[in-house]
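Heads up, one of the protein chains got dropped from this complex, but the rest are sitting where they should.
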Amino acid sequence: MIIVKDLSVERLDKKIFENINLSLASGCISILKGKNGSGKTTLLKTILNIIEPSAGSIYWKGKLIKKNLYDFYNNITYIADKTTSLNRLTVKDNINIWKKIFLSNISVSQIEKALKTLKLQDYLNQKVSTLSLGETKKLEFLRLIIENKKLWILDEPLSSLDEDSMELMKQTFEDHCSKEGSVIFSSHHNPGIYVTEEINL
Amino acid sequence: MKFLVNPSKFNEMADYLFRPLLILSIILFAIGLLFSFYFSPDDYQQGSTVRIMYVHVPSAWLALLTYAIMTIYSILALAFRIPFGFIFNTAVAPIGAVFTLICIVSGSLWGKPMWGTWWVWDARLTSVAILFIIYLIIIFMNLSFENRIVREKVVAIFILVGSVNLPIVKFSVDWWNTLHQPATISKLSTPSIDPSMMTPLIIMTFAFIMIGVAIAILRIKTEIISRKSHLS
Partner (left out) sequence: MKFLNKIIFFYYREYKLNLSGFQDILTNIIFFFVSILIFIFSIGPDKEVISLIGVGMIWTLLLLSSTLSLRKFYQDDYENGNLLIIHLNGFSFGFIAILKTFSHFLFVQVPFLLSIPIACILLNIANDKLFYLFASFSIGSLILSCLGSISSSMNLMNQRNFLLGSVIVMIFSVPVIIFSVGIINMEESFNSLINILFGILLIVFAINPWASGLCLKLSLENN
């Protein structure tokens, strides 16, 4: 699905990482491991073509993503380590906005089910600013289900999650993989998610 | 001509050029000032105040010229990825600002006896004032960004956007009826200025160019060094 060849990135004449190789087939999970400041977020952003690499190339389904950028973007969901939910609006409004801007054809019952598993159903009419950090994080993961894309790119998804949610994430990843999807995520440790490839930065 | 885009070549050339330029500019300043104070005639209308011209006009030309060169370097830096353009922009902006300030202050001093006021809001004066503020914004932008890569590119974009002001400054005296007189020296026609005033004006212009280039060389060299040692 996605192939990264000899990728290097430089910032201010300083090498952040060099010669990263990665190949991800459909139905696979890969993890980026590394210390703080080792360039995990940079690598993910390079894959998203936000940061320009100093060398190397990235292919999506055999084509350079630079040349087929929006085709690539149509197939990915990116979750940053920031919360993109809008603070001033309620959880319900946020879900509505996401459903609309991503042109999602997900049904109401599906969302209710997902909310129930994420234990967010009681907060539906609360503003996002009143939620706790872990809860906003979980709300963010709702986007994975709403967008319903093939490739998930997640930046530090496991930080500030409790044990139950961690288990839930594991399950979600495995479900997604069984549906021919694939996942790249970054983390400084692996809490026991089955991964097909591990990249150490 | 590689030294115009390559930092290390520039450094070599700068070591070679700096001293002669400085000496030449001092000599030219001495000759020029001597000419403009003693060997040039009084104007029949303006009297002795016409001598302000020998500072006012060269500094105005150089203020415009500096911005024009900065615009060219911005295009080079953004379109052809020549980092020397960014170095040049950072280093030279204060020099342009100083030339503009000299131009404004000397013009103001000239305006008081001639027009009866320090300042009028006509097109030429306003556009030069805007040029000065644009220079100041460039300097402040250079000071207020944390990230160097973003800073230099944003400043280059701003210089490009701000270059719309250049033709307005140049042609304001032709497009609008202003108190400021139109250009007396242009390439296309014979100058309407007397040779006895032309000589000191040209000498002073060259003196200004020399001193400008000398200071620019110093500033660009420091900028290159500070970049190499990651100070900025």
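Residue numbering begins at 1 within each chain, and the chains themselves are lettered A and B in the order written.
What we mean here is this: a residue touches a chain if its C-beta (ideal position, glycine included) is under 8 Å from a C-beta of that chain, and two chains touch if they have at least 3 such contacts.
Since the structure is predicted, the reported quantities are computational estimates derived from the model, not experimental observations.
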Looking at the whole complex, which of A:K14, A:K67 or A:K82 touches the chain that is not displayed?
A:K82
Where the complex has a chain not shown, which of B:F158, B:F171 or B:F206 is the residue touching it?
B:F158
With respect to the chain omitted from the figure, which of B:V5, B:L22, B:M114 or B:I130 is a touching residue?
B:I130
Just to verify: which one of B:S144, B:N177 or B:S229 makes contact with the chain not shown?
B:S144
Interface with the unshown chain - residue positions in chain B
126, 130, 133-134, 137, 140-141, 143-147, 149-151, 153-154, 157-158, 160-161, 164
It is residues of chain A that touch the chain not shown, namely 11, 45, 48, 50-52, 70, 73-74, 76, 78, 80, 82-89, 93, 97, 100-103
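The working rule: only the chains that are shown with their structure count from here on.
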Chain B - residues contacting chain A, complex:
148-149, 230
Mind pulling up the chain A residues that touch chain B in the complex?
11-12
